[in-house]
Structures are given as structure tokens and as C-alpha cells.
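One protein chain is absent from this view; the other protein chains keep their places.
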Amino acid sequence: MALKTVEQYYESLKDLHPTTYILGEKVENALEHPLIKHMTAAVARTYGMENEPEGKKYLVANSDIIGEEVSRFVKFYKSPDDLLAKVRMLKFIAQRIGGCFMRCTGMDGINSVGIEVYNCDQKYGTNYWDRLLNFVKLVQQNDFVVFSGVTDVKGDRSLRPSQQKDPDMYLHVVERDSKGIVVRGAKIHQTGSICAHWGLIIPTREMREADKDYAVCFAVPTDAEGIIHVYGRGTLEARALQDCDLGNVKYSKFSPMVIFKDVFIPWERVFLCGEHEFAGEMVRNFGNYHRHSHGGCKCGVGDVLIGAAATATDYNGLPNVSHINNKLAEMLKVTEAIYGCSIAASVESTPTPSGIYNVDPVLSNTSKLYEGKELAEVIRMMIEIAGGMVADIPSDRDFDHPEIGPLLHKYLKGVDSVSTENRVRIFRLIEKLAFESRDIVSNIHGAGSPETHRMTILRNADIESKKKLAKNLAGIKEE
Amino acid sequence: MALKTVEQYYESLKDLHPTTYILGEKVENALEHPLIKHMTAAVARTYGMENEPEGKKYLVANSDIIGEEVSRFVKFYKSPDDLLAKVRMLKFIAQRIGGCFMRCTGMDGINSVGIEVYNCDQKYGTNYWDRLLNFVKLVQQNDFVVFSGVTDVKGDRSLRPSQQKDPDMYLHVVERDSKGIVVRGAKIHQTGSICAHWGLIIPTREMREADKDYAVCFAVPTDAEGIIHVYGRGTLEARALQDCDLGNVKYSKFSPMVIFKDVFIPWERVFLCGEHEFAGEMVRNFGNYHRHSHGGCKCGVGDVLIGAAATATDYNGLPNVSHINNKLAEMLKVTEAIYGCSIAASVESTPTPSGIYNVDPVLSNTSKLYEGKELAEVIRMMIEIAGGMVADIPSDRDFDHPEIGPLLHKYLKGVDSVSTENRVRIFRLIEKLAFESRDIVSNIHGAGSPETHRMTILRNADIESKKKLAKNLAGIKEE
Amino acid sequence: MALKTVEQYYESLKDLHPTTYILGEKVENALEHPLIKHMTAAVARTYGMENEPEGKKYLVANSDIIGEEVSRFVKFYKSPDDLLAKVRMLKFIAQRIGGCFMRCTGMDGINSVGIEVYNCDQKYGTNYWDRLLNFVKLVQQNDFVVFSGVTDVKGDRSLRPSQQKDPDMYLHVVERDSKGIVVRGAKIHQTGSICAHWGLIIPTREMREADKDYAVCFAVPTDAEGIIHVYGRGTLEARALQDCDLGNVKYSKFSPMVIFKDVFIPWERVFLCGEHEFAGEMVRNFGNYHRHSHGGCKCGVGDVLIGAAATATDYNGLPNVSHINNKLAEMLKVTEAIYGCSIAASVESTPTPSGIYNVDPVLSNTSKLYEGKELAEVIRMMIEIAGGMVADIPSDRDFDHPEIGPLLHKYLKGVDSVSTENRVRIFRLIEKLAFESRDIVSNIHGAGSPETHRMTILRNADIESKKKLAKNLAGIKEE
Partner (left out) sequence: MALKTVEQYYESLKDLHPTTYILGEKVENALEHPLIKHMTAAVARTYGMENEPEGKKYLVANSDIIGEEVSRFVKFYKSPDDLLAKVRMLKFIAQRIGGCFMRCTGMDGINSVGIEVYNCDQKYGTNYWDRLLNFVKLVQQNDFVVFSGVTDVKGDRSLRPSQQKDPDMYLHVVERDSKGIVVRGAKIHQTGSICAHWGLIIPTREMREADKDYAVCFAVPTDAEGIIHVYGRGTLEARALQDCDLGNVKYSKFSPMVIFKDVFIPWERVFLCGEHEFAGEMVRNFGNYHRHSHGGCKCGVGDVLIGAAATATDYNGLPNVSHINNKLAEMLKVTEAIYGCSIAASVESTPTPSGIYNVDPVLSNTSKLYEGKELAEVIRMMIEIAGGMVADIPSDRDFDHPEIGPLLHKYLKGVDSVSTENRVRIFRLIEKLAFESRDIVSNIHGAGSPETHRMTILRNADIESKKKLAKNLAGIKEE
């Protein structure tokens, strides 16, 4: 019961009516829209996997809250094994979706919020932890999709939230009464928000006393009054709009901006409100967890990158060429390092007072740094291996054209044993993998930017103890 | 007279009626098509520059053939200074177009063909050089645009032209009589072919005796009977088709596949026909020249990448941040190395028997190797500096929408002094610079792939003499 | 009893009289020699750690063979936890030695031999496993140091062992009778062989039928008759010979060539003799284990590199400089990736029929590839951060000189709070870390060369399954 089927997921979406704008138009039935449906399909596929024998091993776990099998996407991380299982699950799914399936932000959000609301309750006697448990129960029982709304629009980057000329550049509380609070602001890059049932909204940075109205965390249905989803356009819309040349024939990604136009949140869904000293840790936890998530999913995508490049090589007639093998090994090196560091960050995780385990921040940020810097090189190598056809193949519609179709089938053939259609398909997939802006930018900026990862590593690496090691070996005795 | 104006260029195109297919449709007036016109505008801009004082310094030279001022795009390289002037011209233009303007393949083609037809005449007493001179005269007098058709579709990459199951996978002579020859085959990645007046068709690889029908070089009008241009689709068509969110508001690039369906070429336009031993050198010359060209134009584009990143930084409110400055310096390092090695390849050029100067192959290929490998990192750094908004900004049409437009203008503002519109514009430009597949793939595969460049470097670097240097220093006396 | 103290280790060495040549002289008391004693001290230090509370947690384990506490250096890997414990132990020790302590080759050797002799017994009914167990028992009971002799001198690299002009270029059996075998050949880069009690000799590559005399594995005391250790000189001997400017004041490394001049091995110490099909797997196991070991020890050394650079920064008066912090973060990134991938290779280890666990080969080779390529960059960054003084500081003896000593103390002072002596000490340590050839070359060639690691990754990565993932997503249905 706590696990939905694909059909139940689609059915459940019908009850949602998120206000949605796409390319300048207000869209009633967003989930059917050609620019939306491929991501919904990716989310739906995770429900499918929950109900299949192999997938179940990765995606389903027992909840100690509701005492039932639940989706691992809505479970607390209660041990290093939970964190290992998460990384392996994300890799497994990403290998089969070839990109984002958007359910990990909610999972990482619930856990990062959990650690801090527990701490907050200990300090202030608040009851956030119980509220959160109730919310998680609801989510587990219904196998809901939750997106985490972290990234604010931020305005002038050199100014803190309370210093901005327009006070709404970071989401904040504009009213509060006995029933709840009213919030205003906007979150961007909200992957797949329209396919989710709930949003879990988290502060995007540490806050100080003056920013305390911005230290707010809560859950909200995606179609709550005042919430507006605005589709952010990526690079390859023409394909989806024309329903051809898709590359990845079933799945894709989108990331709306979500505007909160004075949205009411009842107190039972509020998990932080003004206790500013927990905002920073909350988002840092989220960052560390989400970088850890990338270690799984981006390695899975990496396997697709490698497989696509190797397939193109076969289709071009160049299997077992030394320099190509060398590049494939380098591609593997990077993707496995991303994965390996996330595995290690799980093994070296540590418990927090809430009972939730925190990943090792140095290792999870190391994983993400390799993604941020070197996955681009993996993609470049994929293009290099595949060849120039990544740039500019004629459209499927040209291939279907009575006059030039046969000429294209003739001239774009590679090795004799493979149809031109299949050859074109693999190049289209490579194009999608290389040029879908939402994916590529996510490699760099998802879960924070490389500079953030570097600073997180530095802050957590205990340089002082390393200095002592060096001084001991050098024979330096410090006064 | 030998320099066209912009208007004259557009006028001259009206006489051309290239057979063109775009996204599955035969298009009559291709040059007006939204997917074509931005590249035509880029070509036209070069004519504008020829007629402006500053541009003229870069784009105009004296011809020793027709004794008049001509476009440098149709001139032989008769000195190191000509090669230096070429690199500087290409940088100058690319800085102002932000991408490809497609006139360099013709220039590089004429010169690479010239060297070898001269050699061929010396060996076989053919009269190719005179034919080529006549063609160049025609081109100079009319300031024509010439594209060079080099890259064949190639079929199974492990087989030579004459070994392919389908003999047409490399362009070849299928008939010959007293008037001329008939050719069949297909060339791909023919940047801007539809905006050119003529094509100069060059073999794509070295040929052996058995491949001698494939050792064919000739000039042909772009609308000759039997020639079909098929638009190869890139990543950002939706923008051009909807005429919004262009990024680069005036210019773009496309690269058709050009099919030769039994095209007749009169002997006076044939510059090689069967003398297979010159085919390899011809295309190797072309490769070296064209890698040298990239040293200019990609450095110019690099300046735009750097400028765009620095502008985004200002607009985000983050000027003078240490790690951003560091990245800007690294971006400069790569683009200047690309440029510097092309400048050096000009200085160290050497004359051939034809009087045409050949660039230093080690240096020109070094330039291209940095482009092929490190320009991707420059682009990654641009994205890293600019921020996540590169991924998914709402469309211009959303900004114009009465309901959400004002909200978007409010929430996507950066520093107070810059309008949201301008901020969005710079992000759209960055998106175009980062994700236009034709440009990005060209960085890697244009003028040959990195592996080719490595092998060219190795073949030309005289490793034996370097071994001697090492042995001398080690005190090794070889028997 | 099964754990030796430092004193017992030194005492035990007195019974050994390995034939040793150093810089052209036969040396009687090699262990006192200035070029030997610093490595012996490093080995001795591991005995010290076995007997200290903190060290014991890392270095001591229970043996299921002799039912006692034994050094982890002589234990079989019977679980993923054993492999995790190994990585952590090596990191712990390397942080405190700042380099090699040479006990891991024996540990890796015992395990890699173990897996294959078990398999060989299964196939051929040999009794190698029992012999090995007896040897391991002996080693455990006496807490012996074992070095693994893997790398043969190899002669002409393009030829297999049996094809070499001189048949001795790979170690092989030259005689055999009822008592044992006689072997001839030479192993190079035998780190610390003179400080070990036993050698475990392993084939260096896969062998074919024709090479079967080369498929030989055995244990032998380091001072057996016919064994000659020839010191291989490194870069910094002058320091040790003059006993000043050491950098690492206590520890160092050396790697002799070990020549087997017709050495007799009794059958009870022979673990493979002619069963050529197990030679390849034996050394591949060893390679994978030893790359996994490097993940621990080189990360530990990496911590020293980072600590030394950070200390130099303090002493130079440049703490908290943005670009230096950035470099420290990059240094951490690489060392943590090396470590993280070894941790992950432990977690994803799998049992073999012998009960010994094999590390994940893709992850352990990924770890080593980062070491082979990027640790050099970590060292370069250490030099960059520290400054030019790494190159050429006057000698300790100059600092002690009555005339110039005071001038040097005056002029080479950095920040006021640190003595010149300490500043010089940290630079000397950095010099040692950057320029000790045995360490630096080991980063690249230890446990095989990067090309081997790439090929191992490729062979184990199941590219075919990744192709399937890509084809599924592209919609390719293969006939």
C-alpha cells in the first residue's frame, strides 16, 4: 500500500493542478505537455522499478516509522548501509533513465532538515521533529514525490538577504498568525517541480539575526494557492515540440522557477521559522547529501556516456582502437572516482543526535568536485570518440522524406551490419547527453558550485592536524 | 569592384537556387529561412567589414593576380606576413561575430590545392595550376564566397574508399568524357554551404592506386544540377524558429550535408583527377591551414567567452572575486595559447615550389590540440563563473506575459544598476556559446580530430634529432 | 608473543646476513649503513605502533590460523572489513612515516598467492595451499617482515620470457630434484629487501606453456645462499651520507635489485612451479591489492604534503590567501579521491574460493590512476605554495658555520614568530617529499604503470552492459 504503481502515480497527479507557464503560455494540463511529459515518465519509471524484482532490491526499504515497506526515496538515513544503498539505488536508476529522475532532492531534504530540527527542538523546546515525522509518515504512506526547494534567486550576490534592495530576493515570512505563516519569494532550478506532490522548502544559505525572517523551512503542496511554476527553457525544446530527434526516446528533464506569491503555510507544516542559527547547517547538510547523491546518479549517467561512445565506435567500424580504449578507460576513471568517493563517504558517515547519519563531507564534496570539473571532460571525450556527426545530423523527418530519405539512409550508413537508423539513434542520444543544458549545468552547479565544494573540503579537512604530521617528520618542535 | 558590399552580396545570392531541404521539407527560398538567415548575416557582415576603415585593414589585401584590392579570403598566402594577417583577420572578425563566418575554408582550400596542383603539373605536365589560377581570378574579381568540401561520409571507418561495400561512401568520378567528369558522393559538415557561391571539393584523405577515382578535386557552383543541401540540425533550433531567446541576436551557424547526385564538372574546373599521390598532401595541407585558421577565430570567440563570463560576474554582483579572477586568467591562458601557436606557425612558415607558404605543422597542430581539449574547459569555466541560470531561464515570451512577466523581471534581477533584460541577455548569449552543438563539436572535430593532430605533430617533429640531443648529453656514443 | 617489539625486530635482524652491495662496495653490516638505516627505522616504527594503544587499533588483528593476535601485515583478507582495516592502517602509518614502510608488499603477496594456489590445488591436486598456510603460520608466529619479489628485469620488453636471448631476464627454475628447485634471475625495485626476513617471489606477468619454467612462486630467507642485494641509488644520498639536511629526519626508503644466483628452494617453500595458467592471475591479484594499498599509504603521505605546504605558508607569512586555499583544496581532492576509491574497492570486494576477498579491480585501479597522474600535480602544488626555497637552501653545515651561519639565520627568516631553523626544516621536508626519486617514481610505476591500470579497468568494466544501457535509451532494438 505504501508503494505506488506507475498507474497510481499518474492517477495521483490528476488531483494536482499546479499553476504552470510554459514558453509564455499558461498551460492547463501541464503533465501532458510535450516539454513536461518526458520527465514525468522518468519519475513514473521509478515507481515501476519499485514494483519489479530487481528494482525492488535497490528502491524499497523498511520504514521504522510506519513499519512497512516504503520507497527508499522517503526514508531517513539511519546507518552507513542506508547511505550505501542510496548511492547504489541512484546509480541503478540513472543507468536506466540516462539522466535525472528528480526524487533525490526530497530524500536529501527530509534528512538534512531532520538533523537540524532535532537540534533545534533540543535547544528551544520547539516541536519541529514531531511535525516532520508526521509529514514523513504522510509521504511514506502515500509514496509521494517531494521536491526540495533550496536555491533562491539571490539578487545581488554581494548582499545578504536582509540587505537586498528588494526584500523578496530570498524567500521569507511576510505574515504570521495563529494558523500559520505567509511566505513570499522565488526558488529557481526546481527540477521537475510540476511532477511532484509536495515541496520541502529549505533556506539556501546560512542566516544571521538580521535575516531571521528568511530562516524558514516548510512543506507545501505543489499546487498550493499562490505557487506559480514557470518552465525554464533548455537547449533541445524543438525536438520535444516536434516529437522527433529526441535522442533519449523516453526521458528528459526540466527545471522550473517556482514563485511563491504570498503562500499560506499552516503551522503543522512549518519546520523552522526564525531560528536562524540552524539555517546554515540545514543547507550545508543538504549540500553534502546531495553531492553524495550525485556520486550515484552521475556515475550511472556516466555508464551511459561510456556505453554510447563505445556503441558509436562499433557502428563507425572502429572497435578496439588503442587511443579509443585509452579514452574509454579515462572516462571510466572519472565516473568510478565520482562513485567511489560517494561510497566511501557513506562508509565513513557518522550519526547525529537525531539518529540520522551524516555523510563524510570531505569525501562527498570530493566526489562532486570531480563531477564539476572532470565530467565535462568525459563528455568531451564521448564527442571526440563518436565523431563529428554529433554536431549536425539531418532530422528524422528528412530520413522519412520520399526524395532525400533514401539518400540519407544510403550515405549515413556506417558498418554494414548496423542500420542507418540505429546509427543515427546513437548519435542523437549522444547529442542529448552532451547538449541538454539542464544536465550539463547540473554537473557543475547542481548541489552548489565547485568553489563551495572546495571551501567545504577545506573547512572539514583538519589542516591543523596535517601540519602537525609534517612538523613531526621535519623534526620541528614547536614551543 | 573586386570588393562586394553587403547589398551586393545579398543581391548575388538571389541568382543562386541551391536545392535545399530543412527539417524534412524542400525549401525554395532557403536564404530567408529562420534557420539559415543568421549565418548568411554573419557572412554578409564580413563584406561590411571589407568596406569599413578598421575592418579593411584586416580583410583587404592586394592581389598579384588581378592587380587590385581583393578580399584576403580569396588570396594566396605568399609570405609569413600573409599568414600572420590571416590569423589576425580571423580573430578580429570572430570577436565581432561570436562564432563562425565560414569564409576561411575556401581560403584554406585554394591554398592547399594550389601547392599540390603545382607539384602535380611539375610531375605530370598537367595544367591544373592554370585552371586554378583562372578560378581564383574569377573568385577574386567577384569577391565570391567559396566553401571547401572536404569531409566525406566515410561509411565503415576501417575500410579504404575502394574497399567500401557501397562505392559512393567517398566522393568519386563515375564518368568522364571530353567535356568533363561526373561525380557522385556526399560531403558532410559543410558549414554554410548554402550561403556560398562556389564549392571547392577536395579529397578527404590520402589515396592509393586502387582509390584513384576518389582522387578528385574541382570547383562547382553551389546550385549546380544534382547538388542537394540537407540541413543538419543543431541544438538550438527552437529559438530561431520562434525568433526569440537567440542569445547571439544576429549570428549563428549551420552545416548541411551536401549530396552529389551525379554532378557534371567541366574540365576547366577540375584540379585533380586520378593523380592519387597528391590527394593526401592536399588534405594534409588543408588540415594544417585550417587548424591555423582556428587559432585566429577560436581565440576571437574565446574573447567573447571571457567577456561574457566577466559581464555575468558584474551583473551578479561579484566583480573582483579572487577565484573568478583566477578562472578568467586560466581562460585567457588557453585562448592566448591557441592564438600564440598560430602566430608562431605563421612566423615559422616555409615556401613551397608554388610560391605559396606552408604553415609550420607542429605549431598549427599544437594550437588545434589545445582548442580540441582545453577550449571545452574554458567553456566549462564560463558556465561555472556565470552560475546556474545558464541552464534554464524562462523564455522571452514569459517575460512579455502580462501576468508573470512582471514577476520574472522582479525576481531575476541581479545588481541594482543592470536591468533584468540585460542580465537575461548575457545568460542567453552564454547559453548559445556553451550549447550550440555546431560550434562546440567544431572545437573538437573541426579541421580533423585531436588524434589526427597528435599524429601530425609526431610525424613532423623530428623525434630522431631529439634522441640525438639526449644521447649527446648522456654521453652515449652510438656505434 | 606473535607481536614483536621494536627491540625484538632489531634483534631478529642480527641473525640475518644478506649479501649486500652499496655504491660499489660489499657491505658487511648493511643495517647500520647510513643509506639503509632510515628505512629500517621506518619498518621498526611499525613494530612500535603494534605495541601502542592507538596504533594497535589499526595494526593488530586476530588470526584464525594461529588463534592469536597478529600483525595485520601478515593476515589474510577474510572480509570487506579486513580490506577496509588495511587501507586505514596504511593511511595511519604513512601519515606518521611520511613515506614507505615496506610491509605491505608481503601482505598483498600472501593474499594474491593464496587465492591462486587454492585454485591450483583444486585443479591439479597439488598441496600448495597447505604449504602456504605453514609459511603464513611461521610468519605470523614470528611477526616477520616479508617483501614480495615481483618485478623482473625483463630485458627486451617486446619479447616473452622464453623468447629472450638471455633466458635469465625473468626469474626461472634452472634445476629441480626431490628436495627442491634451483632458481636464477633478478628482481628489481625490491623496496627495503634488506630489512625483511623473508621474500615471497611471484611471477611478474602471465605465462604461457612455453614459459612454464618461469611460472614459479616461493618463499626464501633474504640471506639465502646465492641472493645478492644491490642498492639502487636514489636522488638524495649526499644527505644521508653526510648525515645532514635530511628533511624527513628519521625515515627514508631504498629499493635494491635482488639477484638470484642459482638459489636453492626446498619444496616446502615452493607455491607454484610450472602451472603457468595461474601466474597471470597471481600477479594481477597482486597488482589490484597493491594499488588498493597505495590508496591508503599515498593518501597518508598526501596528508603530509598538504600539512607541509600549509606550514610553509604560515612560516612565509601568507596564511589564508585565497589562491593558496584553493590549491590546498585541490590537493585534498586528489588525495581523498585516491583514498575514497580504495575504501570503495574494499566495500565492493568479493570472496574467492579460498575464502580470501578480492578488491574491486575497477575501483582499486581507478585509485592508482589518480595517484599515477595527479599526485605529481599535488606535489607540484606543494612546491608552488611553498616557494622557490625548495630548490636550493644552503646546508645545515653552512648554518653552523661561525662566519656565515649568523647571516643565514638572519636572512632566511620568515615570520617573526618562527625560528629560521624551523623554517629551513619544513623546506627540507618538502624537498624530500618532492624529490626522493624512489617515492616519486613509485607513485607512477609502483604496482604497475598507468597503462596497466587503464587496461585493467577496461577489462573489468563490462563495457558491453553499458552499451546495452545506451542502446535501450536510444530506442535501438538489436536484431
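Points worth noting:
Going in written order, the chains are labelled A, B and C, and every chain counts its residues from 1.
The rule is simple: a residue touches a chain if its C-beta (ideal position, glycine included) is under 8 Å from a C-beta of that chain, and two chains touch if they have at least 3 such contacts.
Predicted, not measured: the structure shown is a model, and the values here were computed from it.
Here one chain is not drawn; of C:S364, C:S442, C:T456 or C:N472, the residue touching it is C:S442.
Take subunit A: the residues that touch the chain left off the picture are 322-323, 326.
For subunit B, the residues touching the absent chain in the complete assembly are 84, 95-98, 247-251, 303-304, 306-308, 310-311, 314, 325-326, 328-330, 332-333, 336-337, 339-341, 343-345, 347-348, 362-363, 366-367, 369-370, 422, 425-426, 428-429, 454-455, 457-458, 461, 463, 465-476, 478.
Counting over the whole complex, subunit C has residues 21, 23-26, 151, 153, 155-159, 165-166, 168-169, 186, 188-189, 228, 230-238, 241-242, 245, 254-257, 259, 261, 316-318, 323, 372-373, 376-377, 380, 383-384, 387-398, 400-401, 403-404, 407-408, 410-416, 431, 434-435, 437-438, 440-442, 444-446, 449-451 touching the chain that is not drawn.
Basically, only the chains that are shown with their structure count from here on.
Put simply, the chain farthest from subunit C by mean CA position is B.
Centroids of subunit A and subunit C (each the mean of its C-alpha atoms) stand 40 Å apart.
Averaging C-alpha coordinates per chain places the centre of subunit A 38 Å away from that of subunit B.
The set of subunit B residues touching two or more other chains comprises 323.
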